[in-house]
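The complex is shown incomplete by one protein chain, all other protein chains being positioned as in the whole.
Order of writing sets the chain letters: A, B and C. Residues in each chain are counted from 1.
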Amino acid sequence: MTIIILSLNTQIKLSVSTLNVQECVDWVISPECGGIDVFIGTVRNATKGKAVVRLEFEAYEKMAVKELEKITQQAFDKWPVQKVLIHHRTGVLQIGEIPVVIAVAAAHRDAAFDACRYIIDTLKQTVPIWKKEIFEDGEVWVAAHP
Amino acid sequence: MTIIILSLNTQIKLSVSTLNVQECVDWVISPECGGIDVFIGTVRNATKGKAVVRLEFEAYEKMAVKELEKITQQAFDKWPVQKVLIHHRTGVLQIGEIPVVIAVAAAHRDAAFDACRYIIDTLKQTVPIWKKEIFEDGEVWVAAHP
Amino acid sequence: MNVNILAFGIAKDIFGGPSVSLDLANDANISNLKYLLEQQYPRLKKLATYMVAVNNEYALDGDTIHERDEIAIIPPVSGG
Partner (left out) sequence: MNVNILAFGIAKDIFGGPSVSLDLANDANISNLKYLLEQQYPRLKKLATYMVAVNNEYALDGDTIHERDEIAIIPPVSGG
């Protein structure tokens, strides 16, 4: 399932398909902006020294999109940014695949950096998406236990 | 003229050809990294309200590469980052084109953000590259005058 | 009233499925709901923390639950 929220300056997508970084950059780039910051999450091959085989992402999709919209709105309220894009994967991801791309365009780079970092930091705290790490000998929902 | 400095974890390029963001991301992505921060500079259509027709970048290439190497080394010294890439254009750039791409991969995102921002901030202070803005009615070397 | 509760992440494992249904007093609030769920599914208490969402918004312990509300258990998120 893919959900896209599209306005002139905001794009939010939850998708089971591979994320395309170039597409994300192409969408935020604009003649009025001077700087773009892009954060790309990638699936690491190990966590705390233990080999990861693959990841599985589950989302409460309706609510996740709502929370992502709130975060993008906060970014627009806090910084003079021009375009904000958040693409997040769901489903099974292999090592090296991309769970998330956040791209922010602004006239000046400080706003782009600040907003992009705020978005990923907040996303990881509030957006109802869950990651399960699959190891050779078991699996674990990340962050579930203290 | 294109200069590429290539090691296992560093890539520096000065080039008159169009920069390719996807290539940059593909080069820094690796199974050990969990986060990539990418800064993309773009040519704005106006500066202080005045329409820009195009930009021209000139570099003192040998020294620019040396200074870029210093900055990447500082990034590796200061933060636990895994790969650093800096691509910078020279020559004539049209509105919307990309003068610079900086991509930093790290196990954890804070290092990638900090190092990427440090690199662009420092690049703008120390690397001998000059930008001329061409307007309808004249041209100006940026930052030359107080 | 009878409410249906969606579960995600580890809560789905704890409930043994993507949703459970529960009988609640008509003026029940989130706190009451959590208490009943924790009685039935003690593993819930072992979570670092968990939230409840009502109609796609995070809810507070004192919020009253209404029939036909969309209720979901939100274990610690780990997206990104």
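Criterion: a residue touches a chain if its C-beta (ideal position, glycine included) is under 8 Å from a C-beta of that chain, and two chains touch if they have at least 3 such contacts.
Predicted, not measured: the structure shown is a model, and the values here were computed from it.
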Notebook entry, point to check: Relative to the complete complex, which of the depicted chains are touched by the chain excluded from display?
Noted result: B
Item checked: Sole residue of B:44, B:88 or B:109 that reaches the chain not shown, by the stated touch rule -> B:88
Check: For chain B, which residues reach the chain that was dropped from this view?
Finding: 41, 57-60, 62-64, 66, 88, 99-100, 120, 123-132, 141-146
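Basically, only the chains that are shown with their structure count from here on.
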Item checked: Most centrally placed chain - per-chain CA mean versus overall CA mean -> A
Note to self: Measuring centre to centre with CA averages, how many angstrom lie between chain B and chain C?
What the structure shows: 49
Next item on the list: With chain centres taken as the means of their Cα atoms, state the distance from chain A to chain B in Å.
Entry: 24
Note to self: Give me the residue numbers in chain C that touch at least two other chains, ranges are fine.
What the structure shows: none
Item checked: Junction residues of chain A - those touching two or more other chains -> 41, 120
